[in-house]
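All protein chains of the complex are present and in place, except for one that has been dropped.
Our next item is subunit A:
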């Protein structure tokens, strides 16, 4: 049988999935699946897999994990589609397990009692996600399939979270304790992060063009944006309080706009300052790295400088510019959480409140969506960059 090195034989056993599935099996049996807390602060009691879900549930999970383990080793036809379906169903059904757990273990007549997601569940979620990523990679799935899967899983989670079965979940308790605040935090977070990225993208583009037009500007501009990057983020937030406060009291117009020493204005400024370096550097490098023989040919064929820029340089630079945009966006989403310290709002509010009240569930209510946002932005921008590559990947 001829050996092909470029394409691994789809019938060869997979090495990654069995390791992940085996690890998941071990962890889900050895760690607490969930906990029941009598109220917000008291740690409460942990429940293992059997105690949480009963023998039936435990057997079902073990079977599914064992099944994917076997599917990935045994010489099976259509191994990866089968695995994909199995793991997706498992992922989509995860919240249902929490419903079962709550129904089995939550004490009656204890209005403050809550269910808390345990380490076993988190590990299961994490390892299953890794398995999906591995299987999707093996299938060489196009953008549509991962998006569809994500939508399916997210929809099933949303439906279950909105239903009654999970009311006792600690995260939802925290969510319901401050109605409307979560959504407000989401919008503030998005507005700050994406506002900063948008502003810095425009600024960076202008700066990069300036540097290309007049090379004398390269050192000062790159030096300045690199310097901005080296100041610790907390220090920037702090440093901006005094000048912005002074500005606002000097110009009442600014005050009317909501510019103060604390709040969104210093946060946005600091985020823009941080976003500049990756954006400027990527935009500049992308636009100057166009091979000379291409611009030479373009000019020699009679293109004007404008046509060379818009038809040749910009399209070729786009994937690298988007890569800069991706790094910047992820960084801005994370930093926006810190900006809550100077009263900018966003998910950071929950994190710092939770830390102050020693309520880990509240911390998670802020941290989990921040992570989800960052992952989502990363995935979407990676796909965008890939779709803009000049030559199709399956060339």
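One rule holds for everything that comes next: contacts are C-beta pairs under 8 Å (C-beta built on N, C-alpha and C of every residue); 3 or more make two chains touch, one makes a residue touch a chain; residues count from 1.
As a working rule, contacts and distances are computed from a predicted model.
J.: Assuming one chain is omitted from the figure, identify its UniProt name from "Phosphonate transport system ATP-binding protein", "Glycine--tRNA ligase alpha subunit", "ABC transporter" or "NAD(P) transhydrogenase subunit beta".
T.: In UniProt, the chain excluded from the picture bears the name "ABC transporter".
J.: Looking at A:42, A:103 or A:297, which residue reaches the missing chain?
T.: Going through A:42, A:103 or A:297 one by one, A:297 is the residue touching the chain not shown.
J.: For the full complex, which residue in A:249, A:307, A:357 or A:387 touches the chain that was left out?
T.: Answer from the full complex: A:307 touches the omitted chain.
J.: Counting contacts across the full complex, list the positions on subunit A that touch the omitted chain.
T.: 291, 293-294, 296-304, 307, 311-312, 315-316, 390-392, 395
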